[in-house]
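To keep things clear, I will list the structure first and then write my remarks on it.
With one protein chain withheld, the remaining protein chains of the complex are depicted in position.
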Amino acid sequence: MNLDRAKFGLILLCLEVLIVLLFTIFVGYDLQADGSHEKHHVNPSQGGLRPQANTIVKYDSMYQDVHVMIFVGFGFLMTFLKRYGYSAVGLTMLLSAVAIQWGILCRGIFHHDDHGMINIEITSLINADFAAGAVLISLGGILGVSSPFQLTVMVLIEVFLYSLNEYIGAEIFKAIDVGGSMFIHAFGAYFGLALSRMMKPTKDINSTNEAATKTSDLFAMIGTIFLWIYWPSFNGALASGDDQHRAVINTLLSLSASLLMTFVWSGILSHENKLDMVHIQNATLAGGVAVGAPFLKSKLGLHDTCGVHNLHGMPGVIGGIAGTIMAAMANEQVYGNSLYQQYPARAPVQNSSEFSEIVNEFADVEPGEGRTAASQAIYQLATLGVTLAIAIVGGSLTGLILRAPVFDNVPLDQHFDDVYFWECPEDEEKTKLMEANKNKGLDNRTFDFELGADSDTKNVASQAL
Amino acid sequence: MNLDRAKFGLILLCLEVLIVLLFTIFVGYDLQADGSHEKHHVNPSQGGLRPQANTIVKYDSMYQDVHVMIFVGFGFLMTFLKRYGYSAVGLTMLLSAVAIQWGILCRGIFHHDDHGMINIEITSLINADFAAGAVLISLGGILGVSSPFQLTVMVLIEVFLYSLNEYIGAEIFKAIDVGGSMFIHAFGAYFGLALSRMMKPTKDINSTNEAATKTSDLFAMIGTIFLWIYWPSFNGALASGDDQHRAVINTLLSLSASLLMTFVWSGILSHENKLDMVHIQNATLAGGVAVGAPFLKSKLGLHDTCGVHNLHGMPGVIGGIAGTIMAAMANEQVYGNSLYQQYPARAPVQNSSEFSEIVNEFADVEPGEGRTAASQAIYQLATLGVTLAIAIVGGSLTGLILRAPVFDNVPLDQHFDDVYFWECPEDEEKTKLMEANKNKGLDNRTFDFELGADSDTKNVASQAL
Partner (left out) sequence: MNLDRAKFGLILLCLEVLIVLLFTIFVGYDLQADGSHEKHHVNPSQGGLRPQANTIVKYDSMYQDVHVMIFVGFGFLMTFLKRYGYSAVGLTMLLSAVAIQWGILCRGIFHHDDHGMINIEITSLINADFAAGAVLISLGGILGVSSPFQLTVMVLIEVFLYSLNEYIGAEIFKAIDVGGSMFIHAFGAYFGLALSRMMKPTKDINSTNEAATKTSDLFAMIGTIFLWIYWPSFNGALASGDDQHRAVINTLLSLSASLLMTFVWSGILSHENKLDMVHIQNATLAGGVAVGAPFLKSKLGLHDTCGVHNLHGMPGVIGGIAGTIMAAMANEQVYGNSLYQQYPARAPVQNSSEFSEIVNEFADVEPGEGRTAASQAIYQLATLGVTLAIAIVGGSLTGLILRAPVFDNVPLDQHFDDVYFWECPEDEEKTKLMEANKNKGLDNRTFDFELGADSDTKNVASQAL
């Protein structure tokens, strides 16, 4: 019996018990999902709800698309390491399951009804998936070098800070962040990178396991492509009407242009001008320039397994700055009544003459704070600053905490290797064979259990030795 | 020419001719899909149908989700065996295609119009996918040990009994079975296990092929994760309004908790306290305790390739019992008018004073049978009993029938091996090499064509010999 492993199992058990307890006390159904609510007890003609008008109809399709991105997209994107496939999909599932449940609770700290109850409905699940997205981006920075226990603790801290940051940015600063450039991508990336820097400040990680095979790369392409396909739903899931329509169109066109540019750079800049699958996996998604990762490692001593700085960090910051510029330029001529749907704080204050004018012209406008374009832009920029501050400080502190031995550091020789935490099919066979060899006086040379590994290399290797 | 194979091809041909014939005679479009229906001939203002109000709009998105579960989910879930990947996805496709067509006909025996015609629309396709789901659960119990002919006969019998059982439970007993705990999961599992027991009553199956490689396990994770993702759609596909909303939320939360608990048990109970990918593949989906499978095999002489007893059987029975308890406790205070949508038999009988009262309070209530909570609960329990009886008796009899040599038993040495029925890329090469070796006086040692197999093990093995 391995006590560390059993300990982690028991702690997960306690966590799930705690979650169930908190759900029982604080979580209920929202009106839309609550059959006992009086709105479901009266005739539609008297203000009751009609089943076919339920919000589940509007959101479910895009919710399931986002759900595919989180589990298939991120999960398989990270299977590119040749000996870490079990961990990539397994950790994605474990950490997302924690993040979804914990995320509903943390978001509820900032969004609850007058009785302190968290009323959940389908958009709660979309927001919980978004929190899981931020966590998986952070995971990308330290994939292969952290234990499940360390990562679970990371999720608990990060999801709380994620919810806090989103509350400050979206509710207090009333900043707009379509697609989560700041709240999800920049936050997740810099939290993970700061954590990575703190956890391994001096050690140079340079493992032969940190490489791909063709089979592992093809599994990773399953993730890449599903992320690529459903990105329009990710960016449009919580929008409506023409805003949602534009989010889908713009995302698709940006992704298509990014993908083409990736082939441009990968073909021009890479070794022998051949295409590099790692560039395709990363840059097609980000539109970022796929040349920063080696720089980070060599110059800053910063480890970044999946290149999240390029895939999420830089594009997230660029998205945040672009959002600031857009906010500074947005006006009624271009956006029509969408202006006040996109930037609700720009609507005039209640009872003002400006507000009366706008209500006359447009339908469905809520009173706001009467912000100018400039002041909205400043709030957008402040949100980016707060996001980076919380991510970097929070990630660094979390990294410091996770260095404590109680959280089970992964030994250096088991980095990027499933054997640290998984029963691997080949391992049992391997053990038997090594013993058989020992009995026969043979030595046990390279045992390398890679994904779909091609063994000719190794055959020749043994000839060569 | 292999006569057995040609025979099976001819029988499939006859089956398809029969199916087309029966469709021609008995199947037509439902109003919603039938452009020639008078409702499409009149103005909407005079009761005609508007195109945008067609039911395809409501159901299509979740239908396609369920469809992914059947073909990608079940298909790839069963690719975990290292030499049986072609069969896993190929048999899933073949048996599902038979089950879908045959299922529409069998369901039509019990659901047809006054002229004996089966009117199909989009929910017919969802129900046909559910029938395919039950079949694939049964397949999981005998995967690798049955011939395609045996399995096709199994589908024809099982889908008829499935339709009969669902008719008894849902129509006669008016039991409620959201997500198909009883009709799909328990029925499919115990039909398959009873059949497995009858087909192999004495032989101890213990093949070295009944194992996974890392590559085959990762393919299986594609199936696992798609099943996990779309389960909310599976459980909510045929519901509406707040019922559908709750089905989605509850399924997602149950799955997330299950997933976490799987890591708890897998980490605490398994060998060296390492995580076991088989547990993740099964228990994340079921929420069941993943320790029963070896017990079944050793104690009852029962073979269960995919662990369907734990993944579908036990959870299905638990779901049925939970449904009984829920029915006993359901009342108008908690469910509002949903009560009579969920349990239509609990609505008062027509023309009663109770019925008038309820129609006054709620909209859209149909007259029912005036059942009490207790009598509804008894019917729920009776449905579980009937389901288990039909599944176990039907499965056993089917197993007896399939022992007849005419249905092509798979030889013991070809269990869990694609070579029994598939042309495998490596086989031709293998044959050539074996002959080349023979000509040179070399013996032909281990030929083991596994999925993405790692050959170092075998290199060392040959050194060790």
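So that you can tell them apart, the chains are marked A and B in the order they are listed, and the count of residues begins at 1 in each.
By our rule, a contact is a pair of C-beta atoms (placed from the backbone, for glycine too) under 8 Å apart; a residue touches a chain by one contact, two chains touch by 3 or more.
The shown structure was predicted, so the numbers you read here are calculated from the model rather than taken from an experiment.
**Student:** For the chain left out of this view, which of B:71, B:173, B:190 or B:234 touches it?
**Tutor:** B:71
**Student:** Taking the full complex into account, find the residue in A:230, A:355 or A:407 that is in contact with the omitted chain.
**Tutor:** A:230
**Student:** Can you name the residues of chain B that touch the chain not displayed here?
**Tutor:** Residues in contact with the chain left out: 1-2, 4-6, 8-10, 12-13, 15-16, 19-20, 23, 29, 32-38, 40-45, 48-52, 54-57, 60-61, 63-64, 67-68, 71-72, 75-76, 79, 85-86, 89-90, 93-94, 97-98, 100-101, 120-122, 124-125, 148, 215, 219, 222, 418, 421-426, 429-430, 433-434, 436-437, 440, 442, 444-453, 455, 458-459, 462.
**Student:** Spell out the interface residues on chain A facing the chain that's missing from view.
**Tutor:** Considering the whole complex, chain A reaches the absent chain at 58, 61-62, 65, 82, 211-215, 217-218, 221-222, 225-226, 228-230, 232-233, 236, 240-246, 248-249, 252-253, 255-257, 259-261, 263-265, 267-268, 270-277, 280, 284, 333-339, 341, 361-364, 452, 454-457, 459-461, 463-464.
Throughout what follows, only the chains that are shown with their structure count from here on.
**Student:** Could you give the separation in Å between the centres of chain A and chain B, each centre being the mean of its C-alpha atoms?
**Tutor:** 32
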